[in-house]
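Before any comments, here is the structure.
Removed from the display is one protein chain of the complex; every other protein chain stays in position.
Letters A, B and C mark the chains as written, and numbering starts fresh at 1 in each.
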Amino acid sequence: MQKVTASQLIDRAAALLSDGSVSAVLGWKQGEFDYDITPAVFADEQALRDAFVWNDFCGANFSKYLLKATKKVDGKVLVFLKPCDTYSFNQLLTEHRFDRDKVYAIGIPCEGMADIDKVKAQSGDGIVSIACGETIQVTTLYNDAPVSVELADVLEERCANCKSKKHVAYDELLGDEGDVLDSARFDEVAQLEAMTPDERFAFWQEHLSRCIRCNACRDVCPACTCEKCVFDNPASGVENKAPANEFEEKMFHIIRAFHVAGRCTDCGECSRVCPQNIPLHLLNRKFIKDMNDNYGEYQAGAEVGSRAPLVDFTLDDPEAADVLDRRG
Amino acid sequence: MQVNGEFKPLIVAFCCNWCSYAGADLAGNNRLNYPAEVKIIRVPCSCRVNPTFILRAFQRGADGVILCGCHPGDCHYTSGNYYTRRRMAMLFSMLDYLGIERERTRVEWVSAAEGAKFAATMNDFVAQVTALGENKRLEDLRCKK
Amino acid sequence: MRKCALSAMNDIFAAIASSKTVYLPVDGADGNAAFTKWEDGLVWSHALNTVRSPKDFFFPQTEDLMAFKTEGKTIEVIDIRKESEDFVIFGVRACDVKSFDVLDRVFLSEPVDSFYASRREHGVIVSLACSRPSETCFCGTFGIDATAPAGDVTAWKTEDTVYFEANTAKGAALLKDIEALTEEASDDAVKAQQEKTKTILAKLPLANLTTEAFGGGKTKEFFNHPAWEELSQACLGCGTCTFVCPTCQCYDIKEFNTGNGVVRYRCWDSCMYSEFTKMAHGNNRLTQKERFRQRFMHKLVYYPENNDGLFSCVGCGRCLSKCPISMNIVKVMKTIGGNNG
Partner (left out) sequence: MNAHDTLIPQIGVITDVRIDTPDIKTFRVVTPDGKKAFDHRPGQCAMLSIPGVGEAMFSITSSPTNEEYMEFSIKKCGCVTDWLHQAEVGQQLTIRGPYGRPFPVDDEFAGKNMLFIAGGVGLAPLRSVINYCRHYRDRYGDIDIVYGSRSKDDLLDYEEIINEWANDAGVNVHLTIDNPQEGWDGHVGFVPNYVKELGFSTDKTAVLCGPPIMIKFTLEGLIALGFDKTQVYTTLELRMKCGVGKCGRCNVGAKYVCKDGPVFRCDELDELPDEY
């Protein structure tokens, strides 16, 4: 369960609203079931008390919503940021994508978010209600008694391999600060690297062929904030609405991953939202790992204003062939 | 592409205007042979080459793509090729990660004086890609006749 | 009614596959089921449904329409249509079967879309009754009986047996093909399953959702509803809901220059996309609110107005589980349609 409670967040937000420090709150809104939570802008205390939630299913990263919210709202926007969200927040500031003065950021600790598919794998389908407590209690149509699920067993992939419990940006912190973790997030990349090219090709072929080009990965990505995406621009020559074949499936994902390389904070939103469960994070992490290995450790968003590896160079960088040879 | 039953790879060579393109010119002036399957695309600087160019070249039927620029330190624009070096290292590593033969891509630094190196590089690269055979993993069937 | 053992299904698929291509839901590496071309040994998934709807079979995500060769000032149009091959789709759920009715009314109305019509003609649909609906299911809202789906053949799967009943001539012909592998059966087991499923259906969280508030002629009532603003505020403008939706049928016509000629193809499009209505001299839907509204107004008001009250939603629940921000037609119906369900 989460260490700070929803009522703590609501009370704090209500106080900031009532003293006029902020004029809107970006938060998670109760859905139809207990897990389908929607990002929403709350304008007053009543709205917060009616529908604001904070539980094990609040995965949405609000950083990108600040682009629109700070332009729309008069006064400051209060935003709740989980540790991984703060990296995206900083990265967007590095790219001058929103006005920091219009935001009041509250850092909140996060114990990891649950993946509903993994919950269902344990509880079965037909969920009637979910109670997030010490354990997650799932009541379904097909089980007589609620099924207990441990959060640790149903974490989203990005949370199971959490890179940091430390908030790198906030105006105020609720609860305790955490640390940057020694994450195993590159293990799967290394496993893929250890495969033969044929195996790797088959792996990606299988995953990418499921892509329906809904653009959810792109549209949710805090690093994808171009006014006009090259894939939407008829003048670009690569505009493409649906993957006509395997080439176009690969093209989109390679170019997208490349374009966010060095700016991707590995927040994992792309993989979370993919309706086809394509492990998109493995593309982003490959770039991060390669850049770390060849150009020195770099974490996008760790600080505002840092220079990403692909907009930087040294005189003695390895050659492309060396990068490949080094890995064998 | 198949010519008289024999596989002749189509190679796209992106050459920077200041060094490598001049190097290719010199190779020509010196009557140094390199295969006609190498199609040169002149770019103002090697760092003009966007990853989409490389992928599009494969889409449009290339069996191998080589990028040639000034030697590090010699860039006409001071630092363009340093950026190229990082970008292409990352891109080619990613292509390899997706299981695409790493021998299909190469970066080579060729100066305006290195006509011989240009010809030798192209001969070597064409031989390397010929050994691999046709590009199947990054092909777009619509573009194959 | 005919029946066969569940364990004998591989033989049934093999028998049908000898003359027609067979597709069935198969579990993929990602844990989701997807319609897959049958080959020996593939196992029929137990999943409730596929992420991608079976609309692909009749209205594929991309499809080449024609090719052009241009030379100087002359143009040649090349008809590249091929006769569709016969195929059978196994395991289509009641909601998705109904979605074909929705698509038919668009593509088979004059002028008939020959691409769609040809596939429709060559496809045989074997539907599968539901026995374990999910909380996201609400096909009942649209009058669909999940225990007795339409289709050329209806199938019911119990723990160890599969029952078949033909509904059309095409379906009867299919059952004839596999007659030797099936045997005559009473409908007792099926009836028992249907009873049981119906009690579950009645308990679904969305069982009381109704369409009463919606339908043709309600444009004025809902178009300027103040809630559109709030409902659409978090919308990413992606195409997930549209592309997993079995009834969304908007398409774009685009061209691809292959280097040897031009191929004109069509592909799925989404009214949620910002450039959907953009043209040379402007765009009539500039905000995500307008685009979001269009999608739901079309499903709940415009489509029924033109199609005898038939809604362009079948309650499959895909958008409920797949929307990145969990905004969906149920939330819209409940908010805009007042105290609903």
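By our rule, a contact is a pair of C-beta atoms (placed from the backbone, for glycine too) under 8 Å apart; a residue touches a chain by one contact, two chains touch by 3 or more.
Because the structure is predicted, anything quoted here is derived from the model rather than measured.
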| item | value |
| --- | --- |
| Displayed chains contacting the withheld chain | C |
| Which of C:Leu48, C:Val301 or C:Ile329 contacts the chain that the document leaves out | C:Val301 |
| Per the touch definition above, residue among C:Ser19, C:Ser114 or C:Ser186 touching the missing chain | C:Ser114 |
| Selected from C:Val126, C:Cys271, C:Cys313 or C:Met327 as touching the chain missing from the view | C:Cys271 |
| Candidates C:Ala15, C:Ala47 or C:Leu65 - the one touching the absent chain | C:Leu65 |
| Touch criterion as defined above, residue of C:Asp40, C:Glu83, C:Asp160 or C:Asp188 at the omitted chain | C:Glu83 |
| For subunit C, the residues touching the chain missing from this view | 65-66, 68, 70, 73-77, 79, 81, 83, 106-107, 109, 111-115, 117-118, 216, 219-220, 223, 249-253, 255, 257, 261-262, 264, 266, 269, 271, 276-281, 284-285, 290, 294, 297-298, 301-302, 305-306 |
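Here is the rule we go by: only the chains that are shown with their structure count from here on.
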| item | value |
| --- | --- |
| Central chain (by mean CA position) | A |
| Comparison of B-C and A-C (more C-beta pairs in contact) | A-C |
| Distance between chain centroids, defined by C-alpha means - subunit A, subunit B (Å) | 37 |
| For subunit A paired with subunit C, centre-to-centre distance based on mean C-alpha positions, whole Å | 30 |
| Rounded Å distance between subunit B and subunit C, as computed from the means of their C-alpha atoms | 46 |
| Multi-partner residues of subunit A (each touching 2 or more other chains) | 244 |
| Two or more partner chains touched - positions in subunit B | 142 |
| Residues on subunit B engaged by subunit A in the complex (per definition of touch) | 51-52, 55-56, 58-59, 72-73, 79, 82-83, 85-102, 105-107, 137-142 |
| Of all residues in subunit A, those that touch subunit C in their complex | 31-33, 36-41, 60, 65, 116-117, 121, 125-128, 141-142, 206-207, 210, 212-216, 218-220, 232, 241-244, 272-273, 275-278 |
| Parts of subunit C lying in touch with subunit B, wherever the complex brings them together | 256, 258-260, 263 |
